[in-house]
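Supplied in structure tokens, the structure appears directly below.
This view holds just a subset of the chains, kept in their places.
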Amino acid sequence: MAVILSRRVDYPMIDSANIAYYPRIYDLAHRFFEECWQEICTISYPELINVRKIGFPIVSAKTEFIAPLRYGDTVKAKIWISRVGEKSCTWQYRFSNQSDELLWSSEQITVCVDMDSLQSILIPDDLRKGLEMCDE
Amino acid sequence: MAVILSRRVDYPMIDSANIAYYPRIYDLAHRFFEECWQEICTISYPELINVRKIGFPIVSAKTEFIAPLRYGDTVKAKIWISRVGEKSCTWQYRFSNQSDELLWSSEQITVCVDMDSLQSILIPDDLRKGLEMCDE
Amino acid sequence: MAVILSRRVDYPMIDSANIAYYPRIYDLAHRFFEECWQEICTISYPELINVRKIGFPIVSAKTEFIAPLRYGDTVKAKIWISRVGEKSCTWQYRFSNQSDELLWSSEQITVCVDMDSLQSILIPDDLRKGLEMCDE
């Protein structure tokens, strides 16, 4: 089942056009990504990174910037995993605002890596189970 | 003709895995994007934004993260415009490091807008001329 | 009365030494600063900025970095206002972690300005009332 999370658009996201500077929308997506591990795999991303030394860096992304994120908006993120491979998985992000207007859509492939070597590894079974259940 | 620019990977780009945090690669791309207006259209992006009130926000992006950017690397960016439409244009970015290893590739569509209304407008002729000449 | 807020230390705050990169601690402080207006003056900072066109930019800061912020920490911020002048006020920040260890302490003077001209103005009475009540 998809994860739903929300965060406010803070002042530092905004540029001189009064909308979110686009690299910071990816940054927001990463903050949601971190946060959803607890719900998807019952492990925090800090524990995954620091204790199990496993990470999921991005290798490709396709993104549509549909409407601007504005200061004072609350972004609601719907996040799910559309494909789980042996070593990689595909994340879907849909951001909308407090008026349910769709703002941002992104498909991102991440690879499971050993954080010390940054070499790809098989997704461990306990994580795979959670990831596979996180469908739309 | 493509624009070639280079910048060092500064410490703030790097994460705890000792590689560039991916949203900051988009941020680096934007810094190159700003810088290349002078060469492509003989106008600085600050002047375009502040004086002519014209901007080119992103509407879609397809990106491959091929190899990590590391602290101390110098990123060489090759930037060109693969398509100029009536109101939008498509930018190509290829980042490599000091060993000519390809690190990052991105195709980004930007739309010409009036910065006050954020509504799309026709690309002005003087800018179009420069953009069209910036092919690979 | 001081405001107490808390936020997790997200991955983008962390540097290659596995601790928060120091400018991002100021960024975190600003996110708390924005958030506390609702409690102090019953107005959101987005409304203050966007509708009333009033802001409180920083003019000076004295800061002690006492212990590192680490990934996975939850930062508890205690924020109060130690002085309210005619046009400026002095904010106190104390950050501690989930073990009540003091991490960061900062005293920051901000000036009330008209956001269009960036010229200083007298702090409006309704805001002054809230600010004066936010003592330690």
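Odds and ends about this structure:
All chains are identified by letter, namely A, B and C, in their written order; residue positions are counted from 1 within each chain.
Going forward, a contact is a pair of C-beta atoms (placed from the backbone, for glycine too) under 8 Å apart; a residue touches a chain by one contact, two chains touch by 3 or more.
Just so it is clear, the model here is predicted, and its values are computed rather than measured.
Shown are 3 identical chains; the number of copies across the whole complex in this structure file is 4.
Assume only the chains that are shown with their structure count from here on.
Ranking all chains by how far their C-alpha centres lie from the centre of subunit C, first place goes to B.
Rounded to a whole number, the gap between the C-alpha centres of subunit A and subunit C is 28 angstrom. The mean-CA centres of subunit B and subunit C are about 34 angstrom from one another, to the nearest whole unit. Subunit A and subunit B have Cα centroids lying 24 Å from one another. Residues of subunit C in contact with at least two other chains: 11-12, 71.
Residues 11-12, 14-16, 18, 21, 23, 71 of subunit C touch subunit B in their complex. Here subunit A touches subunit C in the complex through residues 10-12, 27, 30-31, 34, 44-47, 49-50, 71-72, going by the rule given at the top. Across the complex, subunit A meets subunit B through its residues 16-17, 19, 21-24, 26-27, 29-30, 49, 55, 57-65, 68, 115, 118.
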